[in-house]
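Just one protein chain is left out here, and the rest sit where they should.
By written order: A and B. Residues from 1 in each chain.
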Amino acid sequence: MLGTCIENVRKTVPLVHNITNYVTVNDVANILLACGGSPIMSDEPEDVEDITGICGGLNINIGTLNKSSIEAMYRAGRRANALGHVVLLDPVGAGASALRTDTAAGLMKEIRFTAVRGNISEIRTLALGSGTTKGVDADAADAVTEETLDAAAGFAKQMAGNTGSLIAITGAIDLVADAEKCYVIRNGRPEMGKITGTGCQLSGMMTAFLVANPDAQLEAAAAAVCAMGLAGEIGWSRMQEGEGNATYRNRIIDAICHMDGETLEKGARYELR
Amino acid sequence: MLGTCIENVRKTVPLVHNITNYVTVNDVANILLACGGSPIMSDEPEDVEDITGICGGLNINIGTLNKSSIEAMYRAGRRANALGHVVLLDPVGAGASALRTDTAAGLMKEIRFTAVRGNISEIRTLALGSGTTKGVDADAADAVTEETLDAAAGFAKQMAGNTGSLIAITGAIDLVADAEKCYVIRNGRPEMGKITGTGCQLSGMMTAFLVANPDAQLEAAAAAVCAMGLAGEIGWSRMQEGEGNATYRNRIIDAICHMDGETLEKGARYELR
Partner (left out) sequence: MLGTCIENVRKTVPLVHNITNYVTVNDVANILLACGGSPIMSDEPEDVEDITGICGGLNINIGTLNKSSIEAMYRAGRRANALGHVVLLDPVGAGASALRTDTAAGLMKEIRFTAVRGNISEIRTLALGSGTTKGVDADAADAVTEETLDAAAGFAKQMAGNTGSLIAITGAIDLVADAEKCYVIRNGRPEMGKITGTGCQLSGMMTAFLVANPDAQLEAAAAAVCAMGLAGEIGWSRMQEGEGNATYRNRIIDAICHMDGETLEKGARYELR
């Protein structure tokens, strides 16, 4: 099932509009190409509606937001909603500054997101900030561990139910939930945290997976998370002596470039809760 | 002849001012260094005239244009024209949005470009948008193939004549034309399309080649196209098992870094039409 999701990306070559940060944008573009998608970047308010219009999905990442790009996020988001397109939010740094928190919360109020992907702190900030899950279990505020897993999965499902968006919380253990089901995913390597932008890359790739699999949205999001983690494992297995995070970055994208449905199907490690 | 063009870049180390997109800018800078040039990036309207003034050439790429950078493009372009500098336009996404089409067309009207480099769709949009080639053969709208080659070469020459700019149309087969002659170039690999920014990199490098070869502008532009395609071939020949588009990107720039005149002369595959 998850294997089919990446095959559908390669078959349909979804065009993804990215309003994303300038730190990791090149890697986002290359991983989108690697998985079979096609990236376009545009963050000028007067340009984004046209660009979103020709794409199948929109990936909004607030990593280096500014006044102009924030306006672009709203305009592109509204257009994407009007067209029924996939829209994903990556609330980078929500909780770290008032502008980031307010922007993410404001976008959540005004735009219908197909999926929201972030780390536990960012997602928790959003849950609180948007007022949807004020009673969130305090355990969910911590890193997702085997001990806090049930509480975290419950939080993810609750937030998915409240927001109507798929919720993807990535970390040592990854969670991908709709209101009913939560994928608990154990792919990946801790060394991925030493590379800038693996989260941003995943958000771009997840958008492509969602566009290419309209009838299996939860599975598509989970497949993207498994693919990224599995690429981290494959890339790591190919590391040679003396190689570090810069080369590892390339090896991960390379692994996505070669990943077929069968590899993903066999390598994905997940359970449902 | 083409080999001399890259040698002249290495001898004269042309300084190139790039107003370019933030997606591929790092690769543009590194390929400019690899071929023997020297890159400077600046897109603030109040900064660009000074920066253009100290450079030999200006590379304008509208890939992530915004209101401020558009103003910078006009200001830098006018200054470069006043100084008699090489100016190149890469109309990324012309045809994909009104702002991109209008910006590219507006720049074409107001700035004298030494060369314009894009894919067939972008160049065709410019040809129509600028009103210079309204009767363009419909075949030229398609991908350049062996079947459409004569029509496409004719279109490129006609547009070069109408605009006074060298026209470089890159794809599976590349064309580089002035009003009289058209280089038909068959270097390159299809896998280059899986890397973001090979076109942007070529535009940066072509600007350096044009600056370094004032008396052989058409040959310089063609040499840059051959060099990029040949680097794609050399880089591909060095790919190891499991490597994908991220590593391929590095191997292409590495190949430019090692390319001398003799390698380019021997590896360039072209004919004149």
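Everything below uses one rule, namely that a contact is a pair of C-beta atoms (placed from the backbone, for glycine too) under 8 Å apart; a residue touches a chain by one contact, two chains touch by 3 or more.
All of these numbers come straight from a predicted model, not from anything done at the bench.
Asks: Identify the residue among B:Asp47, B:Glu110, B:Glu180 or B:Glu271 that touches the chain left out of the display.
Replies: Selected residue, touching the omitted chain: B:Asp47.
Asks: Touching the hidden chain in the full complex, which residues of chain B are there? Just list them.
Replies: Interface with the chain not displayed, on the chain B side: 22, 25-27, 29-30, 33-34, 39-44, 46-47, 50-51, 54, 68, 234, 238, 249-258.
Asks: On chain A, where is the contact patch with the chain that was removed from view?
Replies: 21-24, 26-27, 63-67, 93, 96-100, 194-197, 242-247, 249-250
Note that only the chains that are shown with their structure count from here on.
Asks: Any idea how many Å lie between the Cα centroids of chain A and chain B?
Replies: 34
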